[in-house]
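Report on the structure given below.
Left out: one protein chain. Kept in place: all the others.
After this line comes subunit A, so read on.
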Amino acid sequence: KMFEKNLNDLVRGIRANKSNEAKYIAQCIEEIKHELRQDNTNVKANAICKLIYLQMFGYDISWAAFNVIEVMSSTKFTHKRIGYLASSQCFTEDMDILTLTTNLIRKDFSSQNQYDAAVTLNGLSCFVSADLARDLANDVITLLASTKPYIRKRAIIVLYKIFLKFPEALRPAYPRLKAKLDDPEPSVQSAAVNVICELARKNPQNYLSLAPIFFKLMTNSTNNWMLIKIIKLFAALTPLEPRLGKKLIEPLTNLIHSTSAMSLLYECINTVIAVLLAFTSMPNHSSSVQLCVSKLRLLIEDADQNLKYLGLLAMSKILKAHPKAVQAHKDMILRCLDDKDESIKLRALDLLSGMISKKNLVEIVKKLMRHIETTESTSYRDELLSKIIHICSQSNYQYVADFEWYISVLVELAQVDGIHHGSLVATQLLDVTVRVKGIRRFSVQQMTMLLENSKLMGITAQGSSTGDVFFAAAWIVGEFSEHLSDLRSIMHIFLQPRATSLPPPVQAVIVHNILKLYSRIYLKAENDNDQDTIAEVTQMLIDQLPMFGESSDLEVQERACCAIQMLKYIQKIRDKGLTVTDEVREMFAGELNPVATKAQKKVPVPEGLNLDIWINDPPSDSSDDELNNDAMFVTEEDHNNIQGIKYPKVDEDELKKRREARKLEQENNPYYIKGNTKSKELEGPDINDIPVASLDLTVPLKVPGNMILSTL
């Protein structure tokens, strides 16, 4: 007889074999497979027990499913229990083998031993499929009336899972379920409350009628778990029923004052907030708001991190409806930003961004910037950055008073190491510079400074997106070059050899803006009658732009080539002594104004234009449309008006000549594979004897739209 390992031995064995764990476990699994082939249920149950343990290591044990069912069917309770435990760990709903369990489960439900039914219910709740739910729904509903509360309570919970898989079971079962709310046994009552709360949350409207029952339960019960569930449910129901909200305020306020359980206090506060959110026009609601805020303040200032977190979480809910009440505690929230706990910092950050006003924007952003400098966590830094931009740009920059300040904030952000939101900063820079005319000079100065900072050029770091900022900077100095003091130095920065290692979109922008700068230099020099500078700059660009022309990116290549070509033309024209000043000026004349998305709607419709009438005659809806097909296709007359390739019409003689010529050519062509002319039997009628029949088609053989094919 084999000396089998039991679970203890297995565990010890694995611990002893840490160095070759996988191999040891593989060996154990082999042993288990052998054990499962034995007839002895004891051995099998032991084996399954070991498998349960191994599953935690990540080993799939579903191959043993049949054996698990065997053990489940054992009459010995301890075996049965192991079987069901294993089933709850490894059975999935899609397993075909589940059909084998239906009768077994029914049998176990009706067992004399209540523990049999209990472990069955436990197991079933984990693997119930739609089929099982349909087949066993009635059996479980019957168990609701079991004499044992131990069973009743479990049946209620499993019933919920059955409802999920087989929704048709809900309707017939509902009255029985509702009756359980009055069950004498508190734990059964609690389970019923649990399930009905779950159902109600998914479909609050249908369960509004239960509100009075729950109200009674709430005022009479001392079971905190149940109270919390009920109070949470009320938070979901109040938006649907105003009178409920009004009734709740008083008992909830009492609970807030009286309870010593933090969890209950927290839940009550949350629900009061939900009630206040739903109805802002309630008597005495300001005192309720104050009560909540003051209690939350106590939570946030508590030394316990958990309470701090939850306090901040609840504050954010109040913020939406009563921002002023929260704004008063701005300093406390700013202090939370200094907390070492990242969860708390993120919550505080979230809260702050909802509390922004014109007065506190600068102060808050300053605080956040300082955090960006000091923090080590990159994810937090990214979060801070995107938050700063969000609060500044929200509602169309509603809170920004000084845009020069904002540009300098953006410039500072652009220089932060390893950020992932370069594109965000870049879009902001562009947006603000384009839309706020007054700060363009400042912006250009700042961008010049950024470009001169060689750090921006050395951008190949993984994930760093400062390239986007370069894009913005290059575009801004090019577009608003009238504010530049030294155009040549910017040009030199653009033409650095390192520029070719920038991301292609940035290079494309650089090439284009080089042209803009060129045109400005040209016009200025023309004004000063400085022909030498023009010649020199033109030649320099023609020499240096090819480095972009060699790029593997198509956009960069094309722009560079276009630019080079244009410059060469300019050079050629000037060499001939002609002037090209006006054309150069025209190149970038005119201002690109930002256009609001709703601008099109504001354009007045010109007189006499009615957009609601047909421009052409509408297509006829009649069913004899098929006969009108001709109208859709191009006819002979239409076609002659269209310019297309005309193939000359050939006559018979010409055709004959061509045929002869072709035959001769084929004879003389050594590579032409001739057909087998010797097999006379297969020879059919001579091609030339086949008459060309003309088919009478209602649809002309013309392909609409294709000019060439239409001529054939």
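Quick notes on this one:
Operating definition for what follows: a contact is a pair of C-beta atoms (placed from the backbone, for glycine too) under 8 Å apart; a residue touches a chain by one contact, two chains touch by 3 or more; residues count from 1.
Following the convention adopted for this analysis, contacts and distances are computed from a predicted model.
For the chain that does not appear here, its UniProt entry gives the protein name "AP complex subunit sigma", which is one of "AP complex subunit sigma", "Fanconi anemia group G protein", "glutathione transferase" or "Trafficking protein particle complex subunit 2-like protein". The chain that is not drawn here is touched, among residues A:T41, A:S221, A:T253 or A:S343, by A:S343. Here the missing chain is touched by one residue of A:S263, A:S357 or A:Q398, and it is A:S263.
Screening A:I29, A:A191 or A:C292 for touch with the missing chain picks out A:A191. In the complete complex, the residue from A:N17, A:N42, A:S125 or A:S146 that touches the missing chain is A:S125. Among A:Q305, A:Q531 or A:Q565, the one in contact with the hidden chain is A:Q305. Annotation for subunit A: contacts to the undisplayed chain at residues 7-8, 11, 49, 52-53, 56-58, 60, 76-78, 81-82, 85, 88, 92-93, 115, 118, 121-122, 125-126, 150, 153-154, 157-158, 160-161, 187, 190-191, 194-195, 197-198, 201, 224-225, 228, 232, 262-263, 266-267, 305-306, 308-310, 340-344.
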